[in-house]
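One protein chain omitted, others in place.
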Amino acid sequence: MITIQGLSKSFTTRSGERVDALRDVSLDVRENEFLTVLGPSGCGKTTLLRAIAGLVPWDDGDIAVDGAPVRGPGPDRSMVFQNFALLPWATVLDNVAFGLRMRGVGRAERVERARSFIATVGLEGCEAKLPGELSGGMQQRVGIARALAVRPRVLLMDEPFGAVDEQTRRLLQEELLALWEEHRMTVVFITHSMEEAVLLGDRVALMSARPGRIAEIVPVRLPRPRSRDAGGVARSGEYAEITAYLWERLRDMHAEHRPDRAHRPDKVAS
Amino acid sequence: MFRNASTRPNTTTPRSATTPRRAPTHRKERRSGHGTQAGPRPARPAGPLRRFLDMNLPYQLLTFAVFATGWELYARARGGLLLPGFTETVRATAGLLGEAELWRALYVSNQALVLGFALAVVVGVPLGIALGRFPLLERYADVHLNILLVTPMAALIPLLVMSVGVGTASRVVLVALFAVVMVIVNSRAGVRQVDPALIEMARSFGAGERTVWARILLPAALPAVMTGVRLGLGRAVTGMVLVELLMVSDGLGGLILTYRGLLKAPQLYGTIAVILAEALLLGAVAHWAERRLTRWTRPNTSRTRPARSQR
Partner (left out) sequence: MTAPTSVERRSAGSSRRPTAARLRSLPAAPVSLAAGAVVWEAVGRTADASAVPPLSTVLDRLVAATRQGTIVSSLADSLVNLALGFVISLAAGLLVGTAMGRWRRVDAALGVYVHALLAAPSLVFAPVFFSLLGAGRASIVAVVVTYAVFVVVVNTAAGVRSVPPHLVEMARSYGASEWRVLVRVALPAAAPLIMAGVRLGVGRAVTGMVNGEMFISVVGLGRLVTEAGGRFDSAGVLAVLLVVIAVALAAIALVQAVDRRVTRWVPRTWKEEG
């Protein structure tokens, strides 16, 4: 579905230092797969996602979606942003319809489709509200509805629940899972939370920082539908095992960047 | 403030409409490449031409050259007694700098400027601070201040001339009037903006009213006060020129009127250039002083701050 081969991108910091945001990243995302990308901050996972979205140029390598090389943003992909990226002056309805409007969808159809996706994310009745009148969790529901409204084949999610509180975050995760069970599609989901990566993903692509590269792809063979309820996968031993394994790997990566603590990784906390 | 060339080697597409010059602080990775075209592009270090094109100075010089050439051509084609060419004006300006007449005018004008501006600061800063600290006072003064802010002070010139005559006094008072409102409004805003948590913090350590003033209120208000002083200086220069142009034909403004009467257009334009130079020089000095005194407030000062707080 998405093929990434030998993707490299570097940039120069203000101090003139050259940093490899991505070095030789290769990755295949399968049709209707939920792939989570996990890594320490600054590892280039957001850059990777923005490259797939066609929002940034890169130095070397190829990205293709269904065999077609990515040359810019396209109707087959849509993105959900960490800070929601809602237009503060537009109503919920206009925000959800934004992508459709940019794609040239006529007014009547735009409104109809926007309304139906607003209902999908459970925001009926909020159509005329402004984003500023909604809670963070509701704002991100608007962001998700906007992304879904254009009926993309690939949903790119950039730490979508990173800016909401823990309770809301758990609710949104469960809603997203339910949504995905219903409308299967390919999802690339960036996160820095191990629990989130394991709960949501079919596979976890673990990235290392500086240079940003895929360190390991960890399959998550937990049954679906998944949930945090009693008897749900989040209570299972395997879930805990994978999470613990990911934490070990991440901790090692941190240690590599903290030479003062490299020789006693047991002292490294968070 | 500006992205340097090396962050986006070989971007052939123009910058996106609205990407900010400063990298947003919440992003770890700086954006690079702003064309709508994604896809691979070969990495290549920035060449000297690229770096040259990313500097400001070439464009500034270009603008100036276009302006000067346009002026010169227009003056040659349409010019008359009152419209000298650019080169003629430059020569006249240089000549003016050797004339005692100009230096006397500068002295006369700046005398009023210094006295009037000092008066505005001495009156305006304490008044503004008092207004900021005592809300009841401010509630009643607010409407008058708002009216003063929009009042064209120049219209008061005839009254001043009537009451104190066509002398230094009326010019000093007018300069002070021009500057003082800006100083008051910004000083008031400075005190008003002080984080109440800081005052509570000081109180929690047992600070009395005097200590709160000396250690918290005044230092915290200083940046805004200095902004007011800087803007006030600009208004003071305006007032200085205005009063001389409109009523009291003395100093630099008087010189403009004299040259206009004598139809000495190059010298007239030269005087205007001198006034602009002085305004810019004083503005630059005030800006520099402001930044020196309040360095802690702005880790990243942007050159083009919007004029939102000036009211």
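In this document, chain identifiers A and B correspond to the written order of the chains, with residue numbering beginning at 1 in each.
In this section, a contact is a pair of C-beta atoms (placed from the backbone, for glycine too) under 8 Å apart; a residue touches a chain by one contact, two chains touch by 3 or more.
The model shown is predicted, which means the values in this text are computed figures rather than measured ones.
The hidden chain, counted over the whole complex, makes contact with A, B. Residue B:Arg139 is the one among B:Arg76, B:Arg139 or B:Arg295 that touches the chain not shown.
The hidden chain makes contact, of the residues A:Ser78, A:Thr120 or A:Thr243, with A:Ser78. The chain not shown here is touched by just one of B:Leu62, B:Leu262 or B:Val285, and that residue is B:Leu62. The omitted chain makes contact with just one of the residues A:Trp58, A:Phe98, A:Phe117 or A:Phe189: A:Phe98. In the full complex, chain A touches the hidden chain at residues 50, 53-55, 72-75, 77-79, 81, 83, 85, 87-90, 98-99, 101-103, 130, 132, 150. Within the entire complex, the positions of chain B that touch the omitted partner chain are 2-3, 14-21, 24, 31, 36, 53, 55-56, 58-60, 62-63, 82-83, 132-136, 139-144, 147, 149-152, 154-163, 191-192, 194, 196, 199-200, 234, 237-238, 240-242, 245-247, 253, 256, 260, 265, 268-269, 272, 275-276, 279-280, 283, 303-311.
Rule of thumb we're sticking to: only the chains that are shown with their structure count from here on.
Averaged C-alpha coordinates put the centre of chain A at 47 Å from the centre of chain B.
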